[in-house]
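Here is the structure we will look at, set down as structure tokens.
Excerpt of the complex: some chains, original placement.
Labels A and B are assigned to the chains in the order they are written; within every chain, residues are numbered from 1.
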Amino acid sequence: MIARPALRAESGGRGARAVQFGTSRAGRQVRSRLHESDSVGLDVAATLDQGDGILRVLPVAPSDGPAPAAGSTSPAVDVDQQDLREMYRLMSLARRADLEATALQRQGQLAVYPPLIGQEAAQIGSAFAMAPDEWIFPSYRELGAAVVRGIDLAEYLEFYRGTWHGGGWDPVERRFGMVSVPVGSQTLHAVGYAMGARLDGRHEATLVYFGDGATSEGDVHEACNFAAVFRAGVVFLCQNNQWAISVPLSRQTAAPIWRKAEAYGFPGVRVDGNDVLAVYLATRDAVERARRDGTPTLIEAVTYRIGPHSTADDASRYRSAEDVAEWSERDPLARYRAWLSGNGVADDAFFSAVDAEADAMAARLRDGVVGSTPRPVEDLFAWVYAELPPHLARQRADALGDAGSGTGVPDA
Amino acid sequence: MARALGEALRRSLAEDPRTLVLGEDIGKLGGVFRVTEGLQDEFGEARVFDTPLAEAGIAGVCVGLAVAGWRPVAEMQFDAFSYPALDQVISHVAKMRYRSRGRLQMPIVIRIPYGGAIGAAEHHSESPETYYAHTAGLKVVVPSNPADAFTLLRASIADPDPVIFLEPKSRYWAKADASLEGLDGDGALSGNGVGNGNGAGNASATGANGKAALLTAAARTVRDGSDCTVFAWGAMIPRVLAAAQAASERGTEVRVVDVRTLVPLDIDAIATAVRETGRAVVVHEAPLTAGFGAEIVARIVEEAFDHLEAPVARVTGFDTPYPPATLESHYVPSAGRILAAIERTVAY
């Protein structure tokens, strides 16, 4: 049902190097290591940058030169080569769709759109680590995760076209929650879902996305605490893109985000959010913990919002072009492409095919969006309740009769 | 009424394995009002469980539990402590079905002990029905007696949509309400008939067939009369009946309608009563301004204007914070104030 290859996790790589994270010392349920078991084997590529305490696999910028053990690295990262390529493909599709959506908005085809450009690795790396039947709860910027779930992107963009709240896909079929706008509020839904899955005896992980700004909201705190107390296997994936609209991280919190996990007694990890393999491996690890015994994890994916907050925003009012340029250097797509080709995982033919597929997908998306029509007026009343109560039936009749609409009176 | 509510929860838990009960202190303690007493023992900690002290959290995880196919029945410990959950309730509980075009159902019940006149401390005596009734996507139910409490709670749990279930806490242990005889059925509501004042006759015993009964508009005439109709709900009903009794002794026959479901509102029953009696009074504990009484007045005007012989009087709490316990008797509508309003209305 979801068109992507199943994960083929090959666990237990020899000589697995446990990466020490500075999570904790004493907390009962806090684990001080990201990798407790030998399930992740990064012989070569995974490094902990001691300077900023961040998990990183790929060289920071493509210009930093080839990755270690060039030409033969992929076996060291215990991820199937096909999956390595698939993640690139998904990132490319996300990038292309995101640009197309921005263009569609500029042309008046969408009411508003919040670009994800720069955050493709954070989204694809994490969503890809989930089994297809495990739920993902997005906020409003997760077109990339929707791509992983094989969601029809014209349906995804129904939200931003003003066609329908939440979006048009079937959340149950896609295991992908509706667009959630009140910042941080969806974290509680993910926790409730995970509690419910656990009550059903299912050992699965649930992934929820939120931003750096969202960490300030009470809901996110309550969600983390509930998850820890009820051992709801939620992966809290914070895309720290440095900005909450115009407010920089430094005015949002005085503590590193990954450290906030200590308040709840579960692991917190920081990964390079522009490094799809680091995000993937950290999430895969968190997913395993969640499946095993319901341990939640907070993952801070350090990334950057290259675009404006949304197409309605003018980011130049509050940040410099240099900042953006600096982060653009670390473009997650270019970094990964360099690594893939440097390590012989993918060749030019592959990249050309992906580009062609992305172009075709973008054209289809454009047609799908431009060709879509508003929902009929009766939909105003269709799903307020399971059945239309009499008082709403009357209002529906009024609306359909459209009292007064025939009078041709302009509104002002 | 506390026992009737507990019994309704017990049966729902027993019949439908997807039903859950959660909240603060509802497990071992059985709730601060003992409504959930014994449920954790009977159904286990998996299905009846205490949560951390966080109301937005409670409402928010209910949304997720519903997505996972559960039917959570959450308790907010007191009226004013439901406010931290308002954002989750307004923005998600009420809207998720709409947002998902019906793909995500929200069969959530949020039980809230509400109302005053129990000598309680600040924040323990509020009547928040307006906040909920104004929020489209919710149903809002208020029982006034044990039999209705049982029937309506059963129907609310069975309903596929979110229900705010307001329990008049001053009636939890009222002596006159203590009998549980006549409690039966799966929560199907019969229509608007004249009952015997405690509602028991209304619980239709259609058996525990597990079929989801839809919670429909279900006002109920609890006293007949032709001179004036008083509309009320929850803990106001006994006071209204006392006032009606006193009026009757003075020769005025007052009809009393227990509104029971604020949303969906039984507009027809309201209109019919006013058409037949020509005069109306609305009574509630919540403050006057934008209280639900205003909605009833507006409906009366819309539906029965030509039959209306006097202005509709509202007898309500004042537009002040709910006062300290030693002053609350001046705040909560008394039978005396209700009677005065009836007499003014009838004499108009």
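The working rule: a residue touches a chain if its C-beta (ideal position, glycine included) is under 8 Å from a C-beta of that chain, and two chains touch if they have at least 3 such contacts.
Keep in mind it's a predicted model, so treat the numbers as computed, not measured.
Enquirer: Across the entire complex represented in this structure file, what number of copies corresponds to each chain label?
Expert: Tallying all copies in the file yields the formula A x2, B x2.
As a working rule, only the chains that are shown with their structure count from here on.
Enquirer: Could you put a whole-Å number on the gap between the CA centroids of subunit A and subunit B?
Expert: The mean C-alpha positions of subunit A and subunit B differ by 42 Å.
Enquirer: If we count contacts the way the header does, which residues on subunit A are in touch with subunit B in the complex?
Expert: 135, 164-166, 168, 170-172, 177-178, 180, 182, 185, 187-197, 199-200, 218-219, 222-223, 225-226, 229, 379, 382-387, 389-392
Enquirer: Spell out the residues on subunit B that touch subunit A in their complex, using ranges where they run on.
Expert: 20, 46-47, 51-52, 54, 56-57, 59-70, 84, 87-88, 91-92, 95-105, 136-137, 139, 159-161, 214, 216-217, 264-265, 267-268
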